[in-house]
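Up next, subunit A:
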Amino acid sequence: MPAFNQLHTYLYLAVILFCLGLYGVLSRRNLIAVLISVELMLNAASLNFMAFNRFLAPHPAVGQIVALFIMAVAAAEAAIALSIIVALYRKLKSINIEQANELRG
Partner candidate 1 sequence: MLLSPVVGIAILLCLKEEQRFLIRAVALVAAGISFALSIYTFAGYDKQLGGIQFVEKYPWVEAFGISYFVGVEGMNAPLLLLTGIVIFTGVLTMWELQTRVKEYFIFQLALVTGVFGVFMSYDLFFFFLFYEIAVVPMYVLILVWGSTRRIYAAMKLTLYLMAGSGLIIPGMLLLYSSSGLFTFDMLKLHGVPFSPWIQNIAFVLLFLGFGVLAAVWPFHTWSPVGHVAAPTAVSMLHAGVLMKLGSFAILRVAMYLCPLGFQYWAQFMALLAAIGIVYGVFVGLAQTDLKYVIGYSSVSHMGIVSLGLATGTVDGLNGAVFQMFAHGVMTALFFSAVGFIYDRTHTREIHELGGFSRIMPVASAFFITAALCGAGVPGMASFWAELLVMVAAVKVFPLRGLLAIAALVVGALFALRVVQTTFYNEPNPKFEHFEDVSPFLGLPRMILIGFLVFFGIFPQYMLGLIKTSIVPFIQGL
Partner candidate 2 sequence: MSVLQFGVELYYLVMALVLFFLTLRREPQAAQDHRIAFTLSTVGVVVALLCLTQQGELFFRSYRVDLFSQIFKLALALGLFLVLAISRNLPSIEERNHAEFYLFLTTCTVGMMMLVSAVELLTIYVALELSSYSLYILVPLRRGDDIDVEAGVKYLFFGAVSSCFMLFGLSYIFGATHSTYLSDIMARMPELVASPIGVVGLILAMAGFFFKLSIFPFHFWAPDVYQGGAHQVVTFIATASKAAAVALLIRLAVLGAQYGYHFTQILVFLSIISMTLGNLVAIIQKDFKRMLAYSSIAHAGYVLIGILTLQETGLASSIYYALAYLVMNFTVFMVLTQVAQDGRDLKIAELAGLYHRSPLLSMSLILGIFALAGVPPSIGFTGKLFLFTSAMNQGYFWLVLIGAVNGTLSLYFYLRVVYAAYFVDAKLPPIYLSPPMRALNYALCATILYFGVAPNSIMELARAAVRAVL
């Protein structure tokens, strides 16, 4: 069976995407880059849903709808995150996450 017709391919791909995103979240100092990484992680999840939808689910509509909703949520999340990032920039004159270090202990 070709690779593109196997569930595991997509699942591993999703895991790779997820972990790359996670790596980005953990390593980047630029908050926007962190947001980008989060978007990647969300994408990985929606890829998962689509894959299950394709290979396992009883009805193919569900997974697609989920993917759609995830997109909407991601958009909303991006909007809020970006606005907060901008607000942070106004206050700190930086969007380096390591500059935001007032709260500790």
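Quick note on selection: all candidates are chains of the complex that A comes from, given by their letters.
Following the convention adopted for this analysis, a residue touches a chain if its C-beta (ideal position, glycine included) is under 8 Å from a C-beta of that chain, and two chains touch if they have at least 3 such contacts; residues count from 1.
Fair warning: this is a prediction, and the values are worked out from it, not measured in the lab.
Q: Judged by that same contact rule, which candidate in 1 or 2 sits against subunit A in the complex?
A: 2
Q: So in the complex, the part of subunit A that touches candidate 2 is made up of which residues?
A: 14, 18, 21-22, 25, 31, 34, 38, 41-42, 44-45, 48-49, 51-52, 56-58, 62-63, 65-66, 69-70, 73, 76-77, 80-81, 84-85, 87-88, 91-92, 97, 100-103, 105
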